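For this depiction, one protein chain was excluded, whereas all remaining protein chains were kept in their positions.
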Amino acid sequence: MSAQLIVDVLLGLILVGLAAQVAIGQHLFRAIVFYVAFGLAMAVIWARLGAPDLALADAAIGAGLTGALMMVAFRRLVEIDPKQAQAQGTRSSTLAVLIGVLAAGMVATIGLTALTLEHQPGHAGLQVMAALDDTGLGNPITGVLLVFRGFDTLIEMTVLLTAFVGSRVMTNRSRLYVATIAGFQLPLVRTLVAVILPLAALIAMHLLWIGSDQPGGAFQAGSVLAGAGVLLLLTGTLLPASKSRALVRLALVAGVASLCALVLAPMLRGEVAMAYLGRGSLLFAEALMMVSIATSLTLLFAGRPSLKLGRS
Amino acid sequence: MTSAVFVLVAAAIFGLGVHGLLVSAHIMRKLLALNLMLSALFLLLIVVPATIDGRPDPVPQALVLTGIVIAVSTTAFALALMVRLFGKQGHASIHPDIDPRLLGRKAARKGQDRASGDDR
Amino acid sequence: MIDALALAFLLSGCFFIFAGTVGMLRLPDVYCRLHALTKADNLGLLLICVSLSLLDGRVRIALLLLLIWLLALLASTVSAHLIARHSRARQASEGDGG
Partner (left out) sequence: MTPAAQLLIGVVFVPLLTALVAVLLPPRRRRWAVLLGGLAWPCLLVPLSLAVAREGTVTMVFGGWTPPLGIGWRLDALALVVLWVHALAGIAALPSAWQRFDPDVPESGPFWSLWMILATGINLALLAADLFNLYVALELTTLAAVALIATDDGIAALAAAMRYLLLAVLGSLLYVLGVGLVYAQTGSLAMQQPGIDELNNVALVLMLTGLMVKAAIFPLHVWLPHAYSNAPGPVAAIMAAVVGKAALVAFWRIWFETAVAPPALLADFLGLVGAAAIVYGAIAAYLQPRLKMVIAYSSVSQFGFLLLLLPLASQQAFQGAGFHVLTHGLAKASMFLAAANIVTVLGSDSIRHLPGLDKRMPLEAFTLALAGVTLIGLPPSGGFTGKWMLLSAAWEAGGWFWLVLIVASGLMSAAYVFRILALTCFHPARRAVHQLHPRPPGITSLAALILALLAVVIGLYPHPVLDLLGAGMPGISP
């Protein structure tokens, strides 16, 4: 038992060390790089806690895409005004340290007292496990996300769509920073793209397909595709385009529309809203959700409403 | 016992996030700090509720998955807003009246001396 | 017997990764560090993958680990190449610029 404890303490220390570098580090770019490392360490801790779905999601979205979005945003700041981009380092004042320690103490006491509550497992969790087998799904988390609490997922996809439409308010006027970096036209990089692109598509399909029975699902698959999209943008195979195209808009809306169909279709047949329509309907909705997630995250990275093929 | 360790880890990360939020006026650092605090929150959401036959409770896992996607959406939008604000305002700080060029002079000078210019 | 072999692989893998990290910290300039990192870490990762597949025993898992190693190999070589080109290009511009 104590060996496992030592591993946990070590993992915890690594995570807190990385978090310290992100919060207190002097240079902004290094803080972003450490944040990506923090996201990956977080994925390891999710795996350690026995939550593989979260490990996948946090590695792909938390570390990968958030890191990529932050780096390209930082790159745009430097493009606009290099000196001012990260002019201020961090000015650590004793007051800030005090408030930080106070907040940490508060959360620690809250967490530890919550741990000591008499621990009957949440009956929502038990009911999910009980009701899972009549939905025919193996993965309880996909069951919660798409069947029992499917409406939360619909609104969450709408939040993602809102983030994209909201960013269009800003990117309409600002000059574009083309995300491709000159050095990326090399033959070596082209072979990387040639190898990784089909593999990413294969992995995304695999994650989507096994999502109903094993860890995986639309979010993880969508973010793997978005990662491939970011790679294509960086290597200039895809270029951001300012003219928004109907096909791209359709891909953006597909995820939310498919979930709306899951809600409204049973009502047409007289059943209650969002009644379970079987595994096939879930796969259909998850496939469209994957497309929507990949498109909106890639376009958020590109900063433009649509993409066009590069000249290579 | 492991949940107690991870509760303390989450509390430490939350404290660091709060500290990071207060320490710099640059919006990107505030976003990083907020993401740290969100990760600490998600860790608590999984560790605190009881586990069901050894595995974490599926409902909080679904909530955290939803939280992660909402966090990336909010961060992506905030970054676009920051770049736009930086382009128009000349500095990436949310206090329009305090111009960090003055604010940051002491820190900037300290920053410039130590960084031998190749930090990127 | 298998466990002893797996343990041996695991320890040697950890040793190589440790060597790579020490190399990164100690070596003077970017190019040497890249050498240390990419060479030692990839070999270390291979040894750890071998030991894990020995411990697990299933061929499917061994193939998956091999795929992971190949991907890591591809990623580290391309990124090392790009970092090297970037720092050389910057040194060239600083050299004639400075």
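List of remarks:
Read from first to last, the chains carry the letters A, B and C; within each, the first residue is number 1.
Heads up, the rule we're going with is that a residue touches a chain if its C-beta (ideal position, glycine included) is under 8 Å from a C-beta of that chain, and two chains touch if they have at least 3 such contacts.
Because the structure is a prediction, the values reported are computed rather than measured.
Among the chains on display, the ones the left-out chain touches in the entire complex are A, B.
Which of A:Phe29, A:Phe148, A:Phe219 or A:Phe301 touches the hidden chain is settled by the complete complex: it is A:Phe148.
Among the residues A:Gln26, A:Ser92 or A:Thr158, only A:Thr158 touches the chain that is left out of the figure. From the options A:Ile14, A:Val263 or A:Leu283, the residue with contact to the unseen chain in the full assembly is A:Val263. Residues 107, 110, 113-114, 117, 120-128, 131, 147-152, 155-156, 158-159, 161-163, 165-166, 168-170, 172-173, 244, 246, 249-250, 252-253, 256-257, 260, 263-264, 267, 270-276 are the ones on chain A that touch the missing chain. In the full complex, chain B contacts the hidden chain through residues 21, 27, 30, 34, 37-38, 41, 44-45, 48-50, 59-60, 63, 66-67, 70, 73-74, 77-78, 81-82, 84-85, 88-89, 94-96.
To be clear about the criterion, only the chains that are shown with their structure count from here on.
Contacts between chains trace an open chain of neighbours here, each touching only the next in line.
With centres taken as mean Cα positions, chain C sits 30 Å from chain B.
Averaging C-alpha coordinates per chain places the centre of chain A 15 Å away from that of chain B. In terms of their C-alpha centroids, the spacing between chain A and chain C amounts to 27 Å. Interface of chain A with chain B (complex): residues 1, 4-5, 8-9, 12, 15-16, 19-20, 22-24, 26-32, 35, 38-39, 42, 45-46, 49-51, 53-54, 57-58, 61-62, 65-66, 69-70, 73-74, 76-78, 80-81, 84-93, 95-97, 99-105, 107-108, 111-112, 114-115, 119-122, 124-126, 128-129, 140-141, 143-145, 149, 152-153, 156, 159-160, 162-164, 166-167, 170-171, 173-174, 219, 293, 297, 300, 303. Here chain B touches chain A in the complex through residues 1-20, 22-26, 28-29, 31-33, 35-36, 39-40, 42-44, 46-52, 54-66, 68-77, 79-84, 86-87, 90-93, 100-101, 103-104, 106-108, 110-111, 114-115, 119-120, going by the rule given at the top.
Interface residues of chain A facing chain C in the complex, by the touch rule stated above, are 183-184, 186, 188-189, 192, 195-196, 199.
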